[in-house]
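Every protein chain of the complex appears in place save one, which is left out.
Letters A and B mark the chains in the order given here, with residues in each chain numbered from 1 onward.
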Amino acid sequence: MSDFIAMRHVTKNYAGVQALKDIDFQLKRGEIHCLCGENGSGKSTLIKILSGVVKPDEGSEITIDGRVFPHLSAHEALEQGVRVIYQDLALFPNLTVKENIAFQSFSEKGSPMVSWNQVEKTARGAMSLIGLDLDLNRLTGTLPIAQQQLVEITRALIGEPKLLVLDEPTASLTRKEVNALFEVIFRLKSRGVTTMFVSHKLNEVFEIAERVTVLRDGERIGEYVPSEIDHKKLVFLMTGRKYESALPSPVDPLAPNLLEVKNLTRNGEFTDLSFTVKKGEIVGITGLLGSGRTELALAIFGMTVPDSGSLLLEGKAIKPRSNSDAKKLGIGYVPEDRLRQGVIQAQSILDNMSLTVLEKLKTTLGLLDKQKMKTDAQTWVKDLQIKIPSLDSSVKTLSGGNQQKVVLSKWLATNPKLLILDEPTIGIDVLAKNGVHDLVKKLATKGIGIILISDEIPEVLSNCHRVLVMQKGRFVHELVPGPDAERDLLENFNLS
Amino acid sequence: MTNKNPGAQLRLQRFFGQNETILLLVLLAMVTAITAVSPRFLGPENLFSILLSASYTGIFAIGFLLVLVSGGLDVSFTAVATVAQYAMGTVLLANPDISPALALLIPLLVGMALGSLNALLIHYLSAPPIIITIANLNIFFGLLQFITGGEWLNGFPEWFDHFPQTYVLSFENADGVKYGLSVIVMIWLAVAVVAGVLMHYFKAGRKLYAMGGNLEAARRAGIDILRYRIFAYGFLGFCAGLGGMVHTLITQTVVPNTLVGHEFDVVAAVVLGGASIFGGSGTVVGTVLGVGLLAVLSNALTIMKVPTYWHEVFVGAIVILSITITTLSALAARNREKKYHAQ
Partner (left out) sequence: MLNNLLAASRAWGKRNAEMAALPFLLVGVVLLLSVAIEITSEGNVHFLSVENFGAMAAQIPELGLLSLAMMVTMLTAGINLSIISSANLVGVTMAITMLTFGPGAASAGLTLPLIVLTIVGGLLFSVLLGLFNGLLIAKLKITPVLATLGTMILYEGLTLAITKGYVISGMPEEFLVIASGDVFGVPYALIVFTVAAVVMAYVLQRRPFGRQLYMLGSNQTAASFSAVNIDRVILKTYMLSGLLVGLAAIIMLSRFSSANARQGTSLLLVTVLIAVLGGTDPDGGFGKVLGLVMALVIMQCITSGLNLLGISSFLTLGLWGALLIGVIAYRSYRAKNPGNRPKSVSA
């Protein structure tokens, strides 16, 4: 196999900051290549240079198919068959599937009129390439995210695609959908299409990659074959630091149950769920996206009402009808979609942190005690080691890990007995992830009961006392993390 | 599901769930009910008069629809129409011998120019369209009033007076008075047909929908946003000019504040027609039906001798009711699609 794309001595400076330092990077024809690195390691700059959106500094060299491009433009990259699919999809939700797929034909020169027959033919042809069968006349916005992504991939197949760059494509997909996506990638590989895959989920990297290039702080650390390195090694390469995660400290076996869930059912979402959480215990719930785990969390958090079954908190039956009921009972919930549900990006860190406890911050006159608001927030910043410019800065100036800590602090401020964490480290850097994990374990030692929901098996196994496996709205297994736990899960439960 | 063909059932539900279908059914039901009460309603003379009186609102609505579809908003079009009316009226009074074609071209050009100005400001200041067009509404209307002193214009040339009585189909009623399908109604229908074809069969139309659906994606797909904004707002300007002209032809006078202040009547009609206030959806057929529905309603109230001061209560109630139904049925449709595709 020859190098399809070779980048040599690629350097990029942004106003004095070196985003990329003398990078060499090769892609072979038809390979599946993963690009790994923390946020700010230069991954996205590299993708942008490859797609001609960003010009590298002088001295950089890009060769595609043996042809040297001194100044690769977006247009040239497109012509050479480079297609990038960004994390935020670039679809038109109000247009039909066929129009979305064939949209580029609207920008072609020629007749100003739309040939609907041609649009349909083009769309059908492109879909057949990856064996996709969608209703062509359905509005794209009504499709599930995974299918929207397939529409976008299908769109990229118009013209002669040679390289498909997928930036964090699996962030919002269920495991089944991820499998379907991987199948599409293999199919394209058999047609000679190269795939460059960027993901934070390292287990997926090991699953699909033929080669891995690691970037750190704008430098190329090296190129590896996945079979020659393991998870720990890859983390070390990405972060440059060794990290030993401690197991959670043991729970007192005589401790009373904090939460008891009995035969909880909500039709169409989950069925007959029973489990307990002790004070200071971290209970993991794993299962695929769509297995009913978030729905269960929402029911305990009072945002939905279960059809049958009961909830007991500290031995007393509770029936939260809203999340403010749940808050008063001492239940907190860190939602899975940090950007949409967790933080209020445009507003200040101070306002975000105090949103759940405004009633507690009132003085006798009924006005907010601004001073107490600030000192409380400062305490959280210090306790959780949140890196912020100032309390008045907006949350959007923070990195993902720090934003998540702001969400955590908002709930810790309510002095919760039970904390439900739904995918708390999704899209967060490896190091920051460890920071969040340490924090969770520390909270448990203070007697808070924690439910940790995650589809990353290593995450639940290394941070929980017990793990429940959920499938199609039911618990199918319970286990205690141990040496064989991961193999047990993977072999018996088709989780990946 | 017991149904053998859920796909066909969904298609059927989609068809009946469609706003245009609902509107048409409501319109037909209304017409039937009114005719039962007062048979005179369905007579050609009354129908033609409804069409004529709705014509300028109808023209404004088509232009407004395009801007809405593209993801924009413009409340200044009534002021633009008034400015265009004054420009045409002033020229006509100063040069009564001016060729009719030239005189009728003036408001269109004025409209397009002011509409494009809106587009330029919205684009370059990247400010919310509603704010820019509120500001421009005040500027256009304030300056117009200032310059003209609010003077009424009338006494236009003879050809101008006769224009609306040019009939495509003409009849005589029992009293020997001529009536018929005025050429003005044909202007409205022509604008509607042109816009309808443009929005469905032309790439430019599809790009307007795309912009309204996802502006960032449209940008990435290489659409020249400024150009298409000028196109949409310019088209509304054109419609404002044309509507202003038609209004003057019907009333034969130009008065500063007959149109300004009624922008929301047009908004209500377009929204009633199923266009989303957030852009990206809406059809010409729906818009025409929306205008038609409100026109029929107000005509029916008149025929049934409901005092005029009650009319607005009905209009308001209908608007709230229809928006509620649309909102709820959209929610229901989403759930239905979800259920069907989950199976």
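Everything that follows uses one rule, which is that a residue touches a chain if its C-beta (ideal position, glycine included) is under 8 Å from a C-beta of that chain, and two chains touch if they have at least 3 such contacts.
For clarity, every value in this text was computed on a predicted model and none was experimentally measured.
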In the full complex, displayed partners of the excluded chain: A, B
Residue among B:N46, B:Q145, B:T258 or B:S329 touching the omitted chain: B:Q145
Selected from A:P56, A:G342 or A:G449 as touching the chain missing from the view: A:G342
Interface with the undisplayed chain - residues on chain A: 39-40, 303, 322-324, 326-327, 333, 335, 340-347, 351-352, 354-356, 358-359, 361-362, 366-368, 370, 387-390, 392-393, 397-399, 401-402, 410, 432
On chain B, residues whose C-beta touches the chain left out of the figure: 75, 121, 124-128, 130-132, 134-146, 150, 261, 264, 267-268, 271, 277-278, 307-317, 319-320, 323-324, 327-328, 331
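The definition used in the following text is that only the chains that are shown with their structure count from here on.
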Separation of chain A from chain B, taking each centre as the mean of its C-alpha atoms, in whole Å: 45
Parts of chain A lying in touch with chain B, wherever the complex brings them together: 88-95, 99, 103-104, 106-107, 112-114, 141-144
Chain B - residues contacting chain A, complex: 200-207, 209-210, 212-214, 216-218, 220-223, 280-281, 334, 337, 341
